[in-house]
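Have a look at this one.
What you see is the complex with one protein chain gone and the rest in place.
This part shows subunit A:
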Amino acid sequence: MLIKLAWRNLWRNKLRTAIMLSAMAFGLIGVVTMIGFMNGMYGNMIDNAISWQTSHVQVHHQDFVDNPETTLAIVEPELITAELDKISEVIAWSERFIVDGMVASARSSRGVRVNGVDIDAEARVTPIASSVKEGSWLPAEGRHPVVVSLKTAQRLRLKLGSKVVITFSNAEKDVTGAAFRVSGFFSTPSSNFDDGNIYVRRTDLMAMAGIDGSHEIAVLLDDKNKMSNALAISVRDKIRLITSSENSVRDWQQIQPMLASIIAQMGPSNAILLGIFVLAMGFGVVNIMLMSVFERTREFGVLMAVGMQKHKVFALIIFETSLLGVTGATLGLMSSLGLIELLQITGIPLGNMAEGLGAFGVDTTLYPQVAASEYRYIFITVVLVCVLAALYPARQILKQRPVDAMAEKH
């Protein structure tokens, strides 16, 4: 009966309750969409970083990380690749021969990282092969093909089939170089990455450098939880056990600590957004409850007079505000869920912002993401704040004796 009474009391003043519920619903739609946008942006940034740059785990010679010299190849890479083949969570791995050098066309030249890759292995670890916008991914046949980014092509004024010269320091610390022919142009979500990377076959680069081996092994895992590096840590530790101490094995958060920072600050930034909303909503609910409770002071006096214990009067007020919170939160979150589902299909085009965000590896269209746990957290927070907002009016009523409450003329 108490819940029935609370529900009907809530709808005594239909307009007032409807306005409050609308304010809660629209506020929640705004907050959830904003949280979804932020999650989508950061999630996209992390996805892209893992897809294109860090993979889940990388192995290098320990000195190569700070001083990427051609001679600093991974020690006994075959032990590592053999171990990787045994780990079920490993989807693919790619050995890379990496040098920092110059790429020059007839018009211009640029400093780049030259990635010598095994064609098929690289295509399994990164989406590079499918991101070639013009031309084709590195062919297995043919002399010295190179794939450059559209941005580099623009800067060096290259066309498909153009010749470029790649130069770098070889194992003997001598400058070595060779001519390559452009077989394709790629484009990734990160303009910085595009600016500084080109791809050639590993065998071609090893031949130019005068040494065999690899400087980097990138490992892609079957990891559904992109916000956690737990699986990466587990695989990292397995590799560390079997590899030489001269090698450095790092998970993606160690490779790019910025990603760890982004994940760490996502929770607090979302909490701040939600906090601002619930604070404003809380004051609104306090206001509504003050009006609703104080205009019924006499009624509460009568309830106490006819034998309703004070804890039940308290429960009645708390039920009223809880129902307000549950209804408002349900309306708001259901509408938000619908909107987020829609935006996950249509995406949010970033328009003019896309170019700026491209530097951080963000796609041009964002797909907002809100986890079920976040919906639950928001729901509980909203209801809890509503309950807290009713404590003051409830306390004011409970302080009164029935005769005093009944004397109120509201």
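Following the convention adopted for this analysis, a contact is a pair of C-beta atoms (placed from the backbone, for glycine too) under 8 Å apart; a residue touches a chain by one contact, two chains touch by 3 or more; residues count from 1.
Just so it is clear, contacts and distances are computed from a predicted model.
Missing from the rendering is one chain, named in UniProt as "ABC transporter ATP-binding protein" (options: "Rieske [2Fe-2S] domain-containing protein", "Cytochrome c oxidase subunit 2", "nitrile hydratase" or "ABC transporter ATP-binding protein"). Residue in contact with the omitted chain (choice from A:Val302, A:Met334, A:Ile348 or A:Leu391): A:Val302. Touch with the hidden chain on the side of subunit A covers residues 1, 4-5, 8-9, 12, 298-299, 302-310, 312, 401-403, 406.
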